[in-house]
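All protein chains of the complex are present and in place, except for one that has been dropped.
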Amino acid sequence: MTDLVNSVNPGSDTSPLEGRPARWRSNGSLLLGLSILAIVVAMAIFAPLLAPYDPYAQSLPNRFTPPVWLPGGGWDHILGTDQLGRDYLSRIIYGSRISLSIGIGTALVSGLIGSTLGICAGYFGGRIDSVIMFVVTARLALPVVLVALAIVAIFGSSFTVVLLTLGGLLWERFALVTRAATIQLRGADFVTAAEIQGATVPQVMLHQLIPNLANAIVVVATLEMAQAMILEAALSFLGLGVPAPMPSWGLMIAEGKAQILFEPWLITIPGAFLFALVLATNLLGDGLRDVLAPESRN
Amino acid sequence: MKWKLKTKLLAGVAVLATLSAPAFAGKADNSLNIAFSDEIETLDYYQTADRPGLIVGRMLYDGLISKDQATGEFVPELAESFEIISDTEIDFKIRPGVKFHNDQILTADDVVFTLNTIKTPEFNARYSIAVNWIAKAEKLDDATVRLTMTAPNPLALEMLAGNIPIYSKAYWDEAGAEGMSKAPVGTGPYKLVAMTPGVSFELQRFDGYYSGGQKADAAIEKINIKIIPEKNTQYIELMNGNLDWIWRVPTDDVERFASRPNLKVDTTPIMRIEYLELNPNKVDSPLADVRVRKAINYAVNRQQMADAFMGQGHPLIQSLCNPVQFGCETDVTTYDYNPDKAAELLAEAGVEAGTSLTIVPNGTEGVAEVIKSSLESLGLNLDITKLQVAVAQEQWYGNMHDIALTNWGAYGIGDVSMSPAAYLNGTADDIVKDPALAALVNEANTTMDRERRASLYSQIFKTIADEAYVVPLWTRSINAVMSSDLGLSVGPDEFVPFYDATWN
Amino acid sequence: MLLNVKGLSINLATQRGTLSAVQDVSFHVDKGETLCIVGESGCGKSITALSLLRLLPASARLTAETISFNDLDLLTLPEADIRPLRGNRLSMIFQDPMSALNPLHTVGRQLTDVLLAHQHVTRAKAAERACELLLKVGIPNPEERLQQYPHELSGGLRQRIVIAMALMCEPELIIADEPTTALDVTIQADLLRLLKELQQALGMGMIFITHDLGLVSRIADRIVVMYAGEVVEAGPASAIFEHPAHPYTRALLGAVPDPSHPRMEPLESIPGTVPSLLSRDKTCHFRGRCPMAQDICNNRISLQTVGADHQARCIRVGAEDSQ
Amino acid sequence: MLRYVLRRFAIACLLMLFVSFVAYILLFAAGDPAVTIAGAEAKSDDIARVRELYGFDRPILIQYIDWLWGVLGGDLGTSLYFKRPVAGLLLERFAITAKLGALALTLALLVAIPLGVIAGRKPNTLIDRFALLLAVVGQAMPSFWFALLLMILFSVTFPILPASGLTSWRSYIMPVIVLGYFSTPAIMRLTRSGMISALEADYIRTARAMGLPERKVLFDYALRNAALPIVSLASAEFGFMLAGSIIVENVFAIHGAGSLAWESIARADLPTVQALVLCFSLFYVVFTMLADILNALLDPRMRAR
Partner (left out) sequence: MTPPLLELRDITHDYVVRHGIFGTRRRVRAVDGVNLRIGKGDVLGIVGESGSGKSTLARIMLGLLDPSEGAALLEGKPVSAFPRRGLAEKVGFIFQDPYSSLNPRQTVEQIIGYPIRLRDRGSPGSRRDLVRQTMEVVGLPERFLDAYPGQMSGGQRQRVAIARALITRPGLLLCDEPTSALDVSVQAQVLNLLLELRKDHELTYAIISHNMSVIQHMTTHVAVMYLGRIVEMDRSERVFANPQHPYTQLLLDSMLTVAPGKGIPELRLDTAAREAMRDHPVHIVTN
């Protein structure tokens, strides 16, 4: 059906770039994801301005104040207070920083590891590819939650440990996607052209491969961000996420877990925020994939 | 807004849950359905360490004597009577006609065999402290056994009461440790009829049980034990009537159960105490300075925490022991909440603002965070290092941390020789390593004379308080939530006497 | 008349608006006749072919005055009645033999599936027929081949199998969409000859879609030249090669390197590019690239009669011969 | 084909060796096992005695080789906590989790594949959007949250399903739904994209042009091609699902391998954790190997290699 494809996108006088804003605009999930994410990012950046209280300030006599819409709640603490009497709204607002940094940080670490391995495997092929794919399979064979739990249990649950652990575990999708994309690019004539012109391996990677992989990497990074945030919450749920008293949404859910029957709002509020953030990140990822790298859908 | 709706839905769900009154399954057929959070490791009593396993063990096995928790007296169990012959010798008269669950009759040989076997290193009893004082057991006649100790041991009777069950020689020879864990045979008021290891256990009242002991005349016919790790699941099952009794319910939840129909809460003060250990031996730690340790004592608003976490008006402890324990000195230096004084002491000791300390939390959820907040208002940083228990223990004794939030149950024994103070004896388990204190402790631990011991321990507790080696917090209580028709109380030794349970 | 198409237009909904892929195309094919649809990429020739089998993508909208096949009105026939026609009375051969066969089924399975879809025969009978056809398309050891999977065969063999597949039910009309462009030249010639022979032997009508004018000159009875979704010239092969009437046709003929052309001398080329099909204006679409464009070409040009059965969409028809 | 299977098997073995080593080294750092064995209220004398008794004072590599040798002979060691051979313990627990996992995977496949086929057949239609929305929402909902919500709804508000344990078939409903939903979005998406690309393929156009019945085109031609990656994914998901059972089993009080894993980590029951990691990995490796072999059976192009 090449004929048909060419007639849809004749490649003559119209460019994919021209079509792009329209595609951005017409992609509902992308817009929704982007809007929610923008709100959360704004929350994170302007947290000191938005938060009515210090998120760490405790007030033991005021423990478990319900949110304003429940009996016993008041406008002093719109979302109520937690088990140490800390203002829930302020913790939620500051918590956006933690969840976002876990997500972004993990995506950066895992992106770096995975993309490097993937590009090397795809570009060099042969034995190097076999070895890297072996490592990827070995990594896939290791149960993530179990290993993450073990590592965090050993090294203690600091923010850095959680971030590095998740980053060190969630790179395989980057590796697989960049490898597949690199193998395709590797055969592209423009890469051969650069090699013929005498570009060194780093130059080929930097000038020819990476710009073309960027979209796919961004898409995977978004999806991996969502994955990391969920996993952090799961680790927190099992008691080994970021350490208290950090206002991480996952940790807040974990702390509210004991009260789920009697004070369900304690986990529903951070749960809903986490849900919205992960949903937004996934929507963004899906949307970006449609717009930037439709070929990587398979 | 989406989440608002969800919250409402959830709130509605919680309200609905209130409306439905549970119908308890157990009352109808005189059985008891209970749940524990932790898995029962094994039913071989000498190999188990966690509370649920020990509790079930006490249903299955009997010791020579037992302790009356109400009076503190030692009362006969498998031994009809006992006589203390000397500092190192006790004679036991074995009760005639006691049956094992396999209908075998208990003899003095079984007692001698048990006592002589469990003390050996090859037997590898989980708690050496419970058995390592036994030198030998001899049969004097068909009904009398003499126990000889390696050295005078003030805790000998405490150990014999509940911690040293008597096994059947014949069954042990036949089945061994594995048999005891899979199909245990004891003389206890209940026998095991079915189990799925780690999942559920079914106990049946042993009709051949002798009368005369504390555990006689059990009312409940069947005890079904389920292991349910998640507290909320336990609550749901309790509210649905699938469980009749759960315990170790956090204080926060207790208040909510109290208002529910058909459920009642039973709160028992127990031997366990909670406290902060301050490590004076960590390299470069400001805690080496007694003024800093005192400052930390002053900085913490203990009563406010007790009110929040343990329940309004929960009493504090001032020294490193449970006041109900024999020898617990309560007249020691106290440090009431006084942040100004704390700041003053810190300034005096030259501790700079921004100094960082670490805390290993192994206790009530939230306490470490409140401590952190309290110290932060004095300009100190506190890093909460949550570690797996084994790692935490290793690092703590390796002097890698400044503070530990700890709790200690003293094996449920009401004597200070089981209090944490008794371990400040200069050995590996002593984080303080104060030679003067260690000398006192070592003397106290080997003295048989009660008055002498009391006075020695009094000095010990005063020293600990003066030197501010710990921040004593409070004694713990255990909350059990159960059907309001159930009569059952947890003992102060943290054991649950199910043989005393009744349906009203 | 075997197939008669009148006023066929196809619009495609794209993210950038409606694209008019084919506009007002008419042609007809008689029994035993070969009609070549010629044009460059994007001119709408393939989508026209697909529309005859009603295999257009969901985003396409088709309108036409008539599409009739024998006595059947393909335009209004419900899908349930179209399917039995496909591969049976009306068949198609696609361009790329490497991807046209299902990689997971044996060749035999795919061939027999076609027969089983249209006739009540046993699989064994169908396999017999498949063997027969493989021999016919020049494949020795057909029994062996039937057991093989597409990836085990060369491109030439695969295309022969695709042809055999299209002929399983002896169709009345066969549509071949550039069936040989992906093959080596020697194999191409061989296959074309085979196809032509089979067509004649079976008395099929054939629509042959290609951009290769040399090939067209060898097999076409009649020719439709398409440009930017429109028929710019249509007529008997001889008439078009001898007297090409439309400037595009003529330019195309001049652009082909040919032994008759002086070696190493510039070929005729068409300046500019094909106009966008998204925003069609009502002018001659070739106007922008035409050396003879005049003001009048800003109007829509209808097909002009050049000779017997020979038409061209150019206002200068008849005038240019005198130049 | 035989050569392919043998080669695949050799790779799987190598993989297991590698994974076992990583797991052993990693977990050995998880604190002194002697502390665990000695119990929560043990003091240093008990710990030292245990350390010597169990040989934890030997070099780690020696311990690994010793352990591996035992594993090859079917001896996975003795659980420090349960005081029983790990092999028997694991057999009991994995039977439960594998049953749960198999049911969950079946559920996931039963939901995801038809949904994916429908969505992939008509991309960008209402039903496709709905399926994608379901997938995105599913991916965003933490499974422990979902589990607790279900439990409140069906065990408390409408007490029709048991909240804990595995006593009757009704006990399986909620855990299987939660565990299955974990994998549904991924399989659904893959089916959808697989169907889209299969339906765009030339051979589908050929099949349609040859007038094959739509059902045959859809299921025998398109889905069969789309199924190749689904087989791989489903097998991988089965492995992940076993690991995902940690949370589900924790919430629903199911005493399978997942809850055993969590408890063993919490108690530093090293032999059990090591054996668990080994088994989880083994499941993954074996199932992906089976998937590859199955794919090779389905795909003649791979068979030829």
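Letters A, B, C and D mark the chains as written, and numbering starts fresh at 1 in each.
Simple rule for what comes next: a contact is a pair of C-beta atoms (placed from the backbone, for glycine too) under 8 Å apart; a residue touches a chain by one contact, two chains touch by 3 or more.
All values derive from a computational prediction rather than experimental measurement.
Colleague: Looking at C:V185, C:A201 or C:A308, which makes contact with the chain not pictured?
Modeller: Considering the complete complex, C:V185 is the one touching the chain left out.
Colleague: Among C:P78, C:P266 or C:P291, which one is in touch with the chain left out?
Modeller: Considering the complete complex, C:P266 is the one touching the chain left out.
Colleague: Out of C:S26, C:S41, C:N70 or C:S99, point to the residue that touches the absent chain in the complete complex.
Modeller: Touching the chain that is not displayed is residue C:S41.
Colleague: For chain A, which residues touch the unseen chain?
Modeller: 10-18, 130, 134, 188-190, 192-199, 203, 207-208, 211-212, 214
Colleague: Please identify, in ascending order, the residues of chain C that touch the omitted chain?
Modeller: 40-41, 184-190, 192-193, 196, 211-215, 217-219, 237-238, 241-242, 251-261, 263-270, 273
Everything that follows uses one rule, which is that only the chains that are shown with their structure count from here on.
Colleague: Where the centre of all protein Cα atoms falls, which chain's Cα centre is nearest to that point?
Modeller: Per-chain C-alpha centroids ranked by distance to the global centroid put D first.
Colleague: Name whichever of C-D and B-D has more C-beta pairs touching across its two chains.
Modeller: B-D
Colleague: In whole angstrom, what separates the CA-based centres of chain B and chain D?
Modeller: Taking the average C-alpha coordinate of chain B and of chain D, the gap between them is 38 Å.
Colleague: In angstrom, rounded to a whole number, how far apart do the mean CA points of chain C and chain D lie?
Modeller: 52
Colleague: Mind pulling the chain D residues that touch 2 or more other chains?
Modeller: Where chain D meets two or more other chains at a single residue, that happens at 30-31, 148, 152, 156, 202, 205, 250, 265-266, 268.
Colleague: What are the residue numbers in chain B that touch two or more other chains?
Modeller: 10, 13-14, 17, 232, 236, 387-388, 391
Colleague: Okay, in this complex, where on chain D does chain A touch?
Modeller: Touch residues, chain D against chain A: 11, 14-16, 18-19, 22-23, 26-27, 29-31, 132, 136-137, 139-145, 148, 152, 156, 193-194, 196-197, 202, 205, 236, 239-240, 242-244, 246-247, 250, 261-262, 265-266, 268, 273, 276-277, 280-281, 284-285, 288.
Colleague: If we count contacts the way the header does, which residues on chain A are in touch with chain B in the complex?
Modeller: So the residues of chain A in touch with chain B come to 56-58, 60-61, 63-64, 67, 69-70, 83-85, 153-154, 156-158, 239-240, 243-245, 255, 257-262, 264-265, 268-269, 272-273, 275-276.
Colleague: Report the residues of chain D in contact with chain B in the complex, numbered from low to high.
Modeller: Residues of chain D touching chain B: 30-33, 35-36, 38-46, 48-49, 53, 81-84, 89, 92, 148-149, 151-153, 155-157, 159, 162-165, 250-253, 255, 259-260, 263, 265-268.
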